[in-house]
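Omission of a single protein chain aside, the complex is shown with its protein chains in their original locations.
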Amino acid sequence: MKDYLVLRVIAKLMIGFMLLFALYVQFHGDFGPGGGFQAGVIVAASIVLYAIIYGLDAARTVIPDRVIEALIAVGVLVFAGVGVAGLLLGGNYLDYFVLSGDPVHGQHRGIFWVEAGVLITVFAVMLKVFYLFASRGREADAE
Amino acid sequence: MEGVIAGALLTMMAAATVAIAVQRNLFAVVILSGIYSFLMATVLVALDAVDVAMTEAAVGAGISTVLLLSALHLSRGEEVKPLHKPLLPLAVAVATGGALVYGTLDLPAFSDPQAAIHAHVAPRYIEQAYRETGVENIVTAVLASYRGYDTLGETTVVFTAGVGVIALLRRRRRAEKARA
Amino acid sequence: MTVIAAQFTYWVTIFIAIAGLYIVIARGNLIKKLVGLSIFQTSVYLLYIAPGKLIGGTAPIYSVDFAIYSNPLPHVLILTAIVVGVATLALGLALVVRIREAYGTIEEDEILAQEAPPDAVATPRP
Partner (left out) sequence: MTSHFPILQVVLPLLAAPVMVLARRAGITWLIAVAMSAAVLGMAGWLFVQTGAGETISYAIGSWPPPWGIEYRIDAANAYVMLLVAAIGLLVALYSRASIAAEIPADQHYLFYTMFALCLTGLLGMAATGDAFNLFVFLEIASLSTYVLIALGRDRRALVAAYQYLITGTIGASFIVIGVGLAYLETGTLNLADMATRLPDVSDQRSVRAALAFLTVGVSLKLALFPLHLWLPNAYTYAPSAVAAFLAATATKVAVYVLMRLYYSVFGAKLVFEELAVGRVLIALSLAAMVIASAVAIFQRDVKRMFAYSSIAQVGYITLGIGIASETGLIAGIVHLFNHALTKGAIFMLLGCIALRAGGVGFDRIAGIGRVMPLTSFGIVIGGLSLIGVPGTAGFVSKWYLVVAALEQGALWLAVLVVASSLLAIVYVWRFVEAAYFNAPSAHIAALKEAPAGMLALSWVMIAACIYFGLDTRLTLGGATDAAGALMRGWP
C-alpha cells in the first residue's frame, strides 16, 4: 500500500491522533475508563497502522526490534521497581504510601509509574508479536 | 428498555457462537469472533463495566482479530470435516454446563444490595478509594493499588507471552541451517 | 437491566460456555480450537460482572450526580482475565504457526497421522 498517496497522508494524520488519544487514555485513567493497558494497545495499533501503510521495514526503522525487546523488559522492571522502591523506603512491597511525604500523593505517584510500566510492556509486546507474525508471513509468501 | 436491548445483544452473542461452531471457513470464523467480542463489549457497558468493555473491544475485537488473521494468512483457510462423531466432547461440554446451571441457580438474587459481594470488601473500595488513593475511577484504584500485585502478575503474563512468541517465531537462519 | 434480563444473562453465559468448550474439544483445526478456547474464557466474564451490577447504580467512577455504584472488584478481575486470555491466544497462535511449518497442516488428525507411534528417533524440524 506504499503507493497510495491519500492513504499515506491520512495515515500520518491518524497516527498523530491515535497517539494523542493514547495519551488521553493513559492519563485520564484516574478519572474515567482507561489506563496503561488500553493505552499501550492503542500506541501499538498506531505503529501497526504505520507498518501496514508504509511497510514493515519502514516501521522497523522507526522502532527497531532491539529497542522493542528492551522495552518489553523495561516495562516489567518499572512496575516491579516501584515495588522495590516501596521496600527501600521502609514500606511493604508495592507500598505506595511511603513514596511521598503525603500518603495520598504517594499513592498518586505509585499509580502513575505502575501504569507507565504496564503501558511500556503492553505496547512493546503487542508490537513485537505483530512484527514477528508479519515477517513470518512475508517469508511464507516468498516461498 | 435497557433490559430489552441487553437481551437482544445476548441473543446475538449466542447466535454468533453457534455460527462459529458451524462455520468451516476460518476467515468467517475469525470475523464472527470479532463481532462476538463487540457484542460482549456492548453488554458490558450495559452492566456498568466500562473499563472492561473498553478493553474487551480493544483486545477481543482488535488484537485477537489481527493475530488470528495473521496466523490464518500462514495456513489453509478451510477447516476439514471431522472424521469421528463428537459425542464425548459434547457430553463433557454439556456436563460442564450442567454444573454451571446447578451452581448458578441459588446464587444471591440479582442486584441485591445485601448480597455478599456488595456487603463485604467492596464497600471500602467504593467509600474510601478516593480518600485513600486520590483516584476518582475506583476500578483504577483497585487495579493499580489495592490489588496492584495482581496487575504486576498480569503484566508479567504479557511479558511471558511476548518473550515466548520471540522464542518461538524469531528466525534463526544460521542456526537452523547448521542443524539441518 | 432487570431481574429477568439478569437471569437471561446467566443462561446465555452457560450456553456460550458449553459452545466454546465443545468447539475446543471436538474440533481438530488448531486455529478453530483456539477460537473456541477464547469463547470459553469470555463466557466467564458475565458470570463475574452481571452479579456486580446494582439496579440504579452506575459505573464505579466518582461523580456528584450518583450515589450508587456497581461493584468495581469483578471489573478489575475480568480486566486481568482478558489480558491473560489474549496472552494465551498469542502464544497459542505462535505455536500453530510453527506446527504448520513443521507439519504442513493445522489439522490435528493429519498431524497425528504423520507421527508413527512414539519412539526415540528425533524427527528433525524442517
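By letter and in written order, the chains are A, B and C; residue numbering begins at 1 in each of them.
Everything below uses one rule, namely that a residue touches a chain if its C-beta (ideal position, glycine included) is under 8 Å from a C-beta of that chain, and two chains touch if they have at least 3 such contacts.
Remember, it's a predicted structure, so these values are computed and weren't measured experimentally.
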| item | value |
| --- | --- |
| Chains still shown that are in contact with the chain withheld from the display | A, B, C |
| Of B:Ala8, B:Val22 or B:Ala99, the one touching the omitted chain in the full complex | B:Ala99 |
| Touching the absent chain when the full complex is considered, from A:Asp30, A:Asp95 or A:Glu115 | A:Asp95 |
| Contact partner of the left-out chain, one of A:Leu19, A:Leu49, A:Val74 or A:Val104 | A:Val74 |
| Positions on subunit A where the hidden chain makes contact | 69-70, 72-74, 76-77, 80, 83-84, 86-87, 91-97 |
| Chain not shown, touching residues in subunit C | 21, 24, 30, 33-34, 37, 40-41, 44, 47-48, 51, 73, 77, 80-81, 84, 87-88, 91-92, 95-96, 98-99, 102-103, 111, 115, 117-125 |
| For subunit B, the residues touching the chain missing from this view | 99-100, 102-108, 115-122, 124-125, 145-150, 152-154, 156-157, 159-161, 163-164, 166-168, 172, 175-176, 179 |
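The rule we apply is simple: only the chains that are shown with their structure count from here on.
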| item | value |
| --- | --- |
| Category of the chain touch graph - line, ring, star, complete, other | complete |
| Pair joined by more contacting C-beta pairs (A-C or B-C) | B-C |
| Identifier of the chain whose CA centre is least distant from the whole-structure CA centre | B |
| CA centroid of subunit A to CA centroid of subunit B, Å | 21 |
| Between subunit A and subunit C, centroid-to-centroid distance (C-alpha), Å | 24 |
| Distance between chain centroids, defined by C-alpha means - subunit B, subunit C (Å) | 5 |
| Sites on subunit C at which at least two other chains make contact | 59, 61, 79, 83, 90, 93-94, 97 |
| Of all residues in subunit B, the ones touching two or more other chains | 50-51, 55, 59, 63, 67, 70-71, 74, 136-137, 139, 141, 143, 151, 158, 161-162, 165, 169 |
| Subunit C partner contacts - residues on subunit A that touch it in the complex | 31-33, 37, 129, 132-133, 136 |
| Subunit C residues touching subunit A - in the complex, by the definition given at the top | 59, 61, 79, 83, 90, 93-94, 97 |
| Contact footprint of subunit C on subunit B as seen in their complex | 2-4, 6-7, 10-11, 13-14, 17-18, 20-21, 26, 29-30, 33, 36-37, 40, 43-44, 46-52, 55-56, 59-60, 63-64, 67-68, 70-72, 74-76, 79-80, 82-83, 86, 88-90, 92-94, 96-97, 100-101, 104, 107-111, 113, 115, 117-118, 121-122, 125-126, 129-130, 136-139, 141-143, 147, 150-151, 153-154, 157-158, 160-162, 164-165, 168-169, 176, 179-180 |
